[in-house]
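Shown here: the complex without one of its protein chains, the others still in place.
To keep things simple, chains are lettered A and B as they appear, and every chain counts its residues starting from 1.
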Amino acid sequence: MASSLDGSLLGMLDHPFMERAFLAGIAVALLCGVVGYLVVLRAQVFAADALSHVAFTGALGALAVGLDPRIGLFVATVGIGLLLAVLGPRGRADDVVIGTVFAWILGLGVLALSVYTASAAAASNGGAGVSILFGSIFGLGEGAARLTAAVAVVLLIIVLALVRPLIFASIDEAVAAARGVPVTALGVVFMAVLGATAAEATQAVGALLLLGLLAAPAGAALRWTKDPFAGVALSAALAVGSMVVGLAASYAAPSLPPSFTITVTASGIYALSFVLPRPVRRRVRRRRERRPGIQAATP
Amino acid sequence: MSDGDPVVRFARAAVTVAGRTVWSGVDVVVRPGEFVAVLGPNGGGKSTMIKAILGLIPLSAGTLTVLGGPPRARNSSIGYVPQRRSFDSEVRIRGVDLVRLGLTGARWGAPLPGARRFSARARAEAHRVEKVIELVGASRYAGRPIGELSGGEQQRLLIAEALAARPRLLLLDEPLESLDLPNQAAVAALVAKIGRAEDVAVVMVAHDINPILGYVDEVIYLAGGHAAEGPPHEVITDATLSQLYGTPVEVLATSTGRLVVVGATEEASYSDHRHHP
Partner (left out) sequence: MSVPAVGAATDPFQPAPGWDLLADVRELFTYAFMINAIEAGTVVAVLSAVIGWFMVLRRQSFTGHTIAVIGFPGAAGALVLGLSATVGFYAFAIAGALVIAAVRFDGRLGYRTESAVAGTIQAAALACGFWFSSLYGGFTGGASALLFGSFLGITAGQVQTLGVLAVIVLALIAMIGRPLLFASVDPSVAVARGVPVRALSVAFLLLLAVAAASAAQITGTLLVFALLVVPAATAQLLTARPVLGLGLGVAIGLAVTWTALVAAYYVPYPIGFFLTSTAFAAYLLAFLASRLRRRSRPAERAPTSDVVLEPVRS
């Protein structure tokens, strides 16, 4: 360990594995921040939770039959995402039905895990189960990191192109539909993107923890600003911040796994948002109340 | 408490909620067997009055006597039908179970299967539940999950739940609100019939006097922070209401006998009917 924290952190990016982690991590965090805000706004956190189970089972299922886990990962998450969209906004209606189905899906994943662990392939890559559950961002190869970042950027472009009608449809579906916004089609596209986002996040922080990266920065942003567009930006910034801090912390203290530090940072920020009020708003309001041209003393 | 004593007596009563005085200087009496309607604009404090009678909201001034004692003390003799939207269709409880809860739900313990065969009390309770369901005319569908029933059917079972323990006072907070007109008329008639048959005093909050005009003995009108009490034809008049509201108010009668209050300003609706668990 270097003598000072600054010294050790500055050397961080000299290591290729850190470079790759930052590349993939920041891209994924940006995506999760934006998509996560929309997920919370649309009250679809349960769907993200369900997709995290699907991600686990899809990836391990692919491994169990000898395929690249990412194939199973994306096929399963995007597929189930579309299915959820098609089944309609049954959303809050029955937590029990949803929970039952996705507990079963998780059970299938456990089966796939045991099948894979017992197979010969596992002898050479025993950690696959853990990486899928809890991420392995420091273990990304050059190609994998670039691919992850590229996919994240593509998804980000899609979402940002649709962000205005998406926000409109999320806040007031009926009015948006009346104004000609294709609410149903948007819903389907969004669920597909959410599925792919879950798949991306699985590679960074793992299936079990991706909900944190989607919900926590978004939750904090929602508490700190009521303007949805500012909220999207803030959520993305908080997610990236959590990723950067988490990666650096894990580098500085290797006994802390990166997905742990990232998740805890994001959760901590959300917890902070319950304690700290909305400072930006108050200042803005006070400024508006002062008459123009008068220099008020700073309080 | 002798038979002639009032069931509810407010004397110079006032209630303050969240710093705002809802009403003050209220002198109001409900006598045994009376059917009393509580009327007034939104935010006028009608639900607040019901909650005060139940002891859920304390008075900030004056006194309140309920069934001869302080508020809350005699609540086991009060049947309460709170203001509510209809039951979630997912709720899996039968009407008859809900009514039975009205009779036994506040007692500790848990019902044992087969109790009826061995306990005379359990048999008597089952009999009472059956009778009160018959009284409200819900026998045909009381065995079905309550979430599957229509608004009018649910309301009857909720009234049965309130009646199961043989209360001396029945409080209903806007029971007709989400019902269609035929059901409003039916439920209003039912409540009046029950009041007479079981000798129960009825206090019903309504935002429209007309469905119950034919049954009501007394009206308590809450507006402008004060109350006026008396028979309907004395209270729902231009003079009384104008004085209450503090602005000119007209009461018009249609050709069919319906009353319409014109000119009253609706105060900002403030919701005080959240659950207080």
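We adopt the following convention: contacts are C-beta pairs under 8 Å (C-beta built on N, C-alpha and C of every residue); 3 or more make two chains touch, one makes a residue touch a chain.
This structure is a prediction, so every number in the text was calculated from the model and none was measured.
Visitor: Which residue, B:Val28, B:Leu67 or B:Leu98, contacts the hidden chain when the whole complex is considered?
Guide: Per the contact definition at the top, the residue touching the missing chain is B:Leu98.
Visitor: Which residue among B:Asp5, B:Asp27 or B:Asp180 touches the omitted chain?
Guide: In the full complex, the listed residue that touches the missing chain is B:Asp180.
Visitor: Touching the absent chain: which residues on chain A qualify?
Guide: Touching the chain left out of view, chain A contributes residues 40-41, 43, 45-46, 48-49, 92, 95-96, 99-101, 103-104, 106-108, 110-111, 113-115, 126-127, 129-130, 133-134, 208-216, 218-219, 222-223, 255-257, 259-260, 263-264, 266-267, 270.
Visitor: What is the set of chain B residues that contact the non-displayed chain in the whole complex?
Guide: Within chain B, the residues that touch the unshown chain are 54, 56, 72, 75-76, 78, 80-82, 84, 90-94, 97-98, 101-102, 104-111, 113, 137, 141, 144-145, 148-150, 152-153, 161-162, 180, 182-183, 185-186, 189-190, 210, 213-214, 253, 256-257, 275-277.
Operating definition for what follows: only the chains that are shown with their structure count from here on.
Visitor: As a quick test, compute the distance in whole Å between the mean CA positions of chain A and chain B.
Guide: 50
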